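Quick one: structure below, then a few questions.
The other protein chains are all here in position, but one chain of the complex has been omitted.
Let's turn to chain A:
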């Protein structure tokens, strides 16, 4: 077990290194000169452009830029935002709790709706409950976040005046306001993913319910509730957990459109604004942190398999 864990951790470091090279290489392919976009309407002064390039090392070869960045990164320094001159590390720490809260709320909503709906749908296969669950799931997956978000703002904020239309209040400041500002975006985000969970849980459950051990369990005379919950569900959960870690990772990497619509100052908004402003240190910092989150979640997923399936522990 410990050897396995060490081996997994050992794989993470090269993964992150390769990723850091990719980030740098891809950013070179981004059209547009960062110095020109930084200068904005003041781009008329060639001396200013030269100064910007010198200050940001843009006049150096790419490998030198990469080396300088990696060296700082190894010292825990993600650099400064070119646009607003704040440390990238501080910016990420400021946005991370926002995205964590939004992502977790959306995740809870999606699991709470998706998994039970999938179980019901599989156990009542081809009956009205299944049709309804499928219909709702399909609607959830196919409704664009952008549209749903605007509709919710217009209905709950403008028409009814129940919820603030945008912005974010930290949990530590006022938990009620915090929930009020995040419930709509969390629902928009989670609603779509709930459909994905429902479909996967249903498929996995149908597979599990058709297995021999389920027939054996039923033949032993176990009540259906026990057959479904103890025997089928536990096995069916493995692919759902994999999906869960991927979806959670996606949520934490920032829900770009949703954060834009609701003006939630999280990861998604941070990276979108940074890309449009060619604020490379922010883009690099966010991608690195996101990669670390993804890798950690994938490790967490593996650990969860072991908790769910004892056979994997022995292996």
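The rule is short, and it goes like this: contacts are C-beta pairs under 8 Å (C-beta built on N, C-alpha and C of every residue); 3 or more make two chains touch, one makes a residue touch a chain; residues count from 1.
Keep in mind that, in the parts below, contacts and distances are computed from a predicted model.
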item	value
Chain left out of the displayed complex - its UniProt protein name, from "Glycosyltransferase RgtA/B/C/D-like domain-containing protein", "histidine kinase", "ABC transporter substrate-binding protein" or "Xanthine dehydrogenase family protein subunit M"	"ABC transporter substrate-binding protein"
Listed residues A:26, A:68 or A:84, member touching the removed chain	A:84
Full-complex contact with the absent chain, from A:65, A:277 or A:290	A:277
Option from A:166, A:211, A:296 or A:309 whose C-beta touches the chain left out	A:166
Contact set of chain A toward the excluded chain (per top definition)	31-33, 36-48, 51-52, 55, 81, 83-86, 91, 94-95, 150, 153-154, 157-158, 161, 164-168, 260-263, 265, 269-270, 273, 276-278
